[in-house]
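Below you'll find the structure I mean.
With one protein chain withheld, the remaining protein chains of the complex are depicted in position.
After this line comes chain A, so read on.
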Amino acid sequence: MVKERCTSADCRLCEFLDSKPELETSFNREPKQSVKCGFGKKGVCCRLCSNGPCRITPKSPRGVCGADADTIVARNFLRNVAAGAACYLHVVENTANNLREAGLGNYATELKGLEMLDELAELFDVEAEDVNEKAVQVAEKVLADLYKPRYKKMELVEKLAYSPRLKKWKELDIIPGGAKSEVFDALVKTSTNLSSDPVDMLMHVLNLGISTGLYGLHMTNLLNDVMLGEPEITQDKVGFKVVDEDYINIVVTGHQHTMIAHLQDALITEEATKMAQDVGAKGFKIVGSTCVGQDLQLRGAHYKDVFAGHAGNNYTSEALLATGGIDLVISEFNCTIPGLELVAEKYQVKMIAIDDVAKKTTAEMLKFDPAKAPEITDKLIKAAVESYQNRRSKIEIDIPKDHGYDDVVTGVSEKSLRKFLGGNYKALIDLIASGKIKGVAAVVGCSNLTAKGHDVFSVGLTKELIKRDILVLSAGCTTGGLENCGLVSPSAAKLAGDNLREVCEELGIPPVLNFGPCLSIGRVEEVAVELAKALDVDLPQLPAVLSAPQWLEEQALADGAFGLALGLPLHLALPPFVTGSEIIVDTLTKNLPEITGGQLIIDTEIESAADKLEEIILDRRSGLGL
C-alpha cells in the first residue's frame, strides 16, 4: 500500500519514494503536520515572558503586558530575520577566515580565482602586491566590518552598493553598523518588554537585509570565487543518475564550500584513489546535494573529476540516501534536515559534522580548523572508506538512473553571463528593449513541501513566466528543483513563449539561467544592478521582479529583506508569519513602494502570481518608454 505523502513536481522522485514503502521521509510526515496553529501562522503568539504564551483574539486584543498584535508580530518577525541574517553572516565569517588563513599559509589549499582577488583588492584599496598578502588583507577588510560595533557603519557597504540605493538607504538611516552587532541588538530590541514600535523593528529588518545581501550573499560568493575558482558556463548532469555505485560517494550538506577546499582536491590524488581501489571502488566522488552541491556544480569547470553532479535539493536529500549509493554525509550548515539521520541509520550511512552549527545527533563531530585541514581530510577519507567497506555488502543499491537530465546549463554568474553576452549587458538590454524578452524574473530560494508540494509552485510559476516571454534567473534549492524537472536544459526552450523561445534556440540556452546556490541570489541581484547601471536607472524602475515562491527558512526571510531594501518587488507563495498585524502587512505590501521602492506580494496561486509579476514588468516597461 502506498503511504500518504506530499506530492512533488518531480514525478520520478515520487515513483522512487513510492517504491520504498518502508522508507519514511519528510514527504510522509508533511500530511501529518498539515493542521497548523492559526496563532503561530499569524505571528500573534508571544512567549517572551512567564505570563505567556499570550495570543491575540478579538476578545483579548493585548497580551498580559499590554503588547498588541503589531508589537508581537514585529518582535517575532525581527527575531526570525535576525536569525536568518546570523546564518548567512556565519557563512561569510568562516569563508573570510578561511581565505585569510590560506593567505597566511595556514590552510593548505591553492587559490583558484586570482583574477577575482585582484578585482577585490582594487575595489577595497588593498595595495599589497603579493597574492597571499592580498588575500589576507581582503579577508581582513571583510572580517573587520563584520566585527564592528553597531555604532560604526560597515565601510565596504559604500563600495559594494549601487549608488542610488546607497543614497536611499542613507535617507532611511538603514545602513548597517557592524553586522554581527546589528543581529545582537535585534535580539536585545525584541526581548521582553523592550521595543514595542513595529515600524522601527521593520526598519531594523531592512538593515539586516542589507548586511545579509551584501556580505552574507554577495561577499561570500566573491570570496568563494577567489578560493574555489570562478564559475564558467558549462553543461552537467543532474538527478539521481549522477550517483555511480562504483565509487565511494560522499554527500556534503551545507553552504560553506571553502571548508571542503582541501578535501575535494585530496579526494582525487593518486594516494586517495589507491585507498579506494584497495577496497574495490574506482575512487571517490562528491555527490551534489543542497546548496554546496549547487556551488560545486556552478564551479564545475574546476571540479570535473571529483564532482559527480548535483543530485537534488534540500528535500531530495533523504531519498538520495535511500538509493543506497551514498557512504558518507559531511554536514557543515543547513539544509541538513533532521530526517536525514533516520534514513542514514536505515541505510548505514556514516555522518560527520565539521561545523557544530550543523551537528546532527547521530553524527560524529570533527570540527573544521583550516590549520588542521590535512589531518581532517585524512580522517574524512578514512571514515568514507570504512563506511563503504562496512555497508556495501549489506545494503541494497537502487539508483534510478533515469532520474534527472544530462544537459543542465550551469556556471552562470554576473561575470560569466557578461562574458557570454560579449563583454557587457548590452545584448540582454537590446533583447529587453525590443520586447523579445519582456523582462526578467528571479525565481529563487528554497523548496518547501507546503506551497502545493515539493517544487510544485516553483516549477509552475517558472513555466507560466517563460510562457509569457519573461526570462527566469534562478538560484538556490529552487534551481535544484527546476533542474530535475528539465527547465534548465536547452530543450526547455520549447516551453517558452515564441519570442523567448527564438532567443533561447538561437543562443542554445534554456529559458531559465542557473546561478547555483542560494548564496547566488546575490549574483542574480548583481545582474539587476548591472542592468540598472547600463540603463542609468535605479532598481525600482527595472522590468525585473523577484519571487521566492517556496521560501522555507529564516535565512530566506533575511534574503527577502535584502530584495525589499534593493527596491525589488518580491513575491512569496506563503506569507511569512506576520498576517496578524495590519501595520506590518500594510507596510510591506502597500507602503513599501514609497519607502524603498520594493513591495511584498503574497499570492498563493500560480497563475494569479504570474499575472501580478507580469503586470509589474509591463508597467516598468512603459515607465522606461518601452
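We adopt the following convention: contacts are C-beta pairs under 8 Å (C-beta built on N, C-alpha and C of every residue); 3 or more make two chains touch, one makes a residue touch a chain; residues count from 1.
Criterion: contacts and distances are computed from a predicted model.
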Choose one: "4Fe-4S ferredoxin", "Translational regulator CsrA", "Cyclic nucleotide-binding protein" or "Phosphocarrier protein HPr". The correct choice is the protein name in UniProt for the chain not shown.
"4Fe-4S ferredoxin"
Out of A:Lys41, A:Lys346, A:Lys379 or A:Lys467, the sole contact with the unshown chain comes from A:Lys41
Even though one chain is not shown, chain A touches it at residues 35-39, 41-42, 44, 55-59, 61, 68-69, 575, 579-580, 582
